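In this view, the complex is presented without one of its protein chains, the others remaining in place.
First chain written, first letter: the chains are A and B, and each begins at residue 1.
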Amino acid sequence: MKKVWRNLPTLRLLIYAVALYILLMLLSSGGILNDYLMIIINICLIYVILATSLNLINGITGLFSVGHMGFAAVGAYVAGTFTTLVWKLPNDGSVSTTLLFIVALVLGGIGAAIVGALIGMPALRLKGDYLAIVTLGFGEIIRTIINNIDAVGGPRGLLGIPALSSFTIIFVATVVTVLILRYLVYSSHGRAMISVREDATAADLVGINTTKYKVWAFVIGAFFAGIGGGLLAHLIQLAHPTQYGFYASFLVLIVVYIGGVGSMTGSILAAFVLTILEKYLLPMLLQWAGLGVEWRMVIYSLLLIIVMIYRPEGLMPREAKFMIPEDH
Amino acid sequence: MELTTFFQQLINGLQLGAIYALIALGYTMVYGIIRLINFAHADFLMVGAFAVYFFASFILTLTNAIPPIILFILGLIVALVAGALIAELSNRLAYKPLRYKPRLSALITAVGVSMFLEYFFASLPFIGPSFRAFPDLLKPVSFVVGGVYLNNIQLLDIGLAIVLMILLTFIVNRTMMGKAMRAVSQDKDAAKLMGINVERTITFVFLIGGALAGAAGILMAMTYPRIYPNMGILPGLKAFVAAVLGGIGNIPGAMLGGFLLGIAEIYATSYNSLLGEGIAFAILIIVLLVRPQGLLGEKQSEKV
Partner (left out) sequence: MRNSRKAFVVVVLVIGLLAMVVGCAAPSTPTPTPTATASSPTPTPTTPPPGGDIIIGCVAPLTGDSATFGKSTQNGVQQALDETNAKGGLLGGRQLILKTADDKSDPTEGAAGITRLIEQDKIVAEIGTVQSKVSLAIAPILQAKKIPMVSPTSTNEKVTLVGDFIFRACFIDNFQGTVGAAFAYTNLKVTKAAALFDVGNDYTKGLAESFRDAFTLLGGTIVGFEAHPTGATDFNAQLTKLIAAGPELLYLSDYYNDVGLICKQARALGYKGYFLGGDGWDSPDLVKIGGADVEGGFFTNHFSKDDTRPEVQTFVKAYTAKYGEAPDALAALAYDAANLMLDAITRAGSTDGTAIRDALKTSNFKAVSGTIKFDANRNPIKAAVIIEIKGGQQAYKATVAP
């Protein structure tokens, strides 16, 4: 029995997910997790989507993208445009609304994926720091363009987005994202992406189309970032260009590297730990210590430096067993 | 565009470019030797500016009789020292332990150092997050040449950027330390085998790089007399683009990149302000696609 259990990691992952969902739902309906804590959990989940998708680009394929929130912005604005301006969805949470919302999310993801393909092009010629700075530039250009499109509010932001991101939808989207990325990483395509990371020249020599895989990493990573952006916009009911600047991108990058670059388990864990730390524990701790809230980010950045110095490989550099599919 | 406007914009571009060039010089020095995009470089600039602010405010409360030129020179020294110290401190505490670890961990650490400096300064009660007026170290004097307005601080920016570039080129190409720097930049291990003290060389580079940031800080604060903890972020980003544009690691390249970027940004903005906002990154992407090593950079063959 134990052996069967160990040999069915996908089943285990699903059971863990369902158990976590039921637990959170019970705590929430029992009033132990109030709306505030649920918002934080929702943000944690969205960070899981953003971080794992960035990890595909940076960790698995070994590229270096720092403009991830640019993709999220495209997703947020495309999805928001459809639900708010085109379909004018009500806030009723009915089945048809939810279905249309899912369609809008996917459209947002596709929009982000198209942009991802564009940004992936320079990746064919550039490496490391150079690629980093170009993706950063692209992220800023996306933000500038949104800032200047009056149809989606320009600097005012896209307003009046219906609150369609329920906990259930966000949770399901997160689990689906993780399952797909996990499957992908351990498929032959994922192996090819890892070979690009380890040695692109050798990969080329054994007949792997490295060009294709670099672009695909950006396309898929951007797609899921777009989904994350769409969910965020429908959680806080607006999308604003200033939410998607390079500082926001850095925060996602920090989650990936503290968790352990290349490790999906690390990204998932760090998304929870860091978000809860930053939004919940640190403010509480500071209040207890009698310090002003402004010290929150001082401590946060100090922690980041310390983790990087003493554990540069991140907190969870290797995958947990249930994150590795059967036969691996 | 009228001719006077054209020349006025050229002067505007040179001034902006001089600021970018000064910051870019420091970026390029540090990147050249340890291949680290030191995101915190722009915050060393802020530290330098604040050091001068407190120094000058203190002096000005003691006496008003001090000649402006002396005050400026003293301020410049304070800026150089403050920048050098904070840079070396970051190197010692944050970057050195990661020297032989994956480069990207060092990069993330640099982001951390940058965030730390910004938030730390904003949290200190005697600094705070707000904007401060930077005192006039030199009295601004404007003059008109053929309808084009110039002022002494503009000329100082441009002049000092050029002087510092020449000085740096001299250090790198003509001194023993410069030779050591070039050796470490090419191959740390081989340099060590040749009897070069690698850590001391890196320390020297951080001191110089930090001093340059300090110099950029005081000049930026004099040109745009408003300082605050986040003042370095945007110019820092642009200056980094300038360094890449000129060929990162290349000193005249940083200078060229800075001026080109400044001028391009001013002309683009005067054509359309939206264009001005994105031009830096657009130029960067085009240059990197066409000539990834930058304008003056040397092509590096890929190691297999």
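What to note about this one:
The rule we apply is simple: a residue touches a chain if its C-beta (ideal position, glycine included) is under 8 Å from a C-beta of that chain, and two chains touch if they have at least 3 such contacts.
These numbers were taken from a predicted model, which means no experiment stands behind them.
In terms of the touch definition stated at the top, the absent chain reaches A, B within the entire complex.
The chain that is not drawn here is touched, among residues B:31, B:95 or B:119, by B:119. Only one residue in the set B:23, B:37 or B:266 touches the chain that does not appear here, and it is B:266. Residues of subunit A in touch with the missing chain: 27, 32-37, 39-40, 43, 144, 147-148, 154-157, 159-160, 163, 232, 235-238, 240-243, 265, 269, 272-273, 276, 279-281, 283-284, 287-288, 290, 292-294, 296-297, 316, 318, 320-321. Interface residues of subunit B with the unshown chain, by the touch rule above, are 2, 5, 8-9, 12-13, 15-16, 19, 119, 122, 128-133, 136, 140, 142, 144, 149, 151, 220, 224-226, 228, 230-231, 233-235, 265-267, 269-270, 273-274, 276-277.
Please note the rule applied: only the chains that are shown with their structure count from here on.
Averaged Cα coordinates give subunit A a centre that lies 33 Å from the centre of subunit B.
Of all the residues in subunit A, the ones that touch subunit B in their complex are 64, 122, 125-126, 128-130, 132-134, 136-138, 140-141, 144-145, 148, 201, 246, 250, 253-254, 257, 261, 292, 294-295, 297-298, 300-302, 304-305, 308-309, 312-313.
Chain contact summary for the complex, subunit B toward subunit A: residues 31, 35, 37, 94, 97-98, 101-109, 111-113, 115-116, 119-120, 122-123, 129, 237, 240-241, 244, 274, 277-278, 280-282, 284-285, 288-289, 292, 302, 304.
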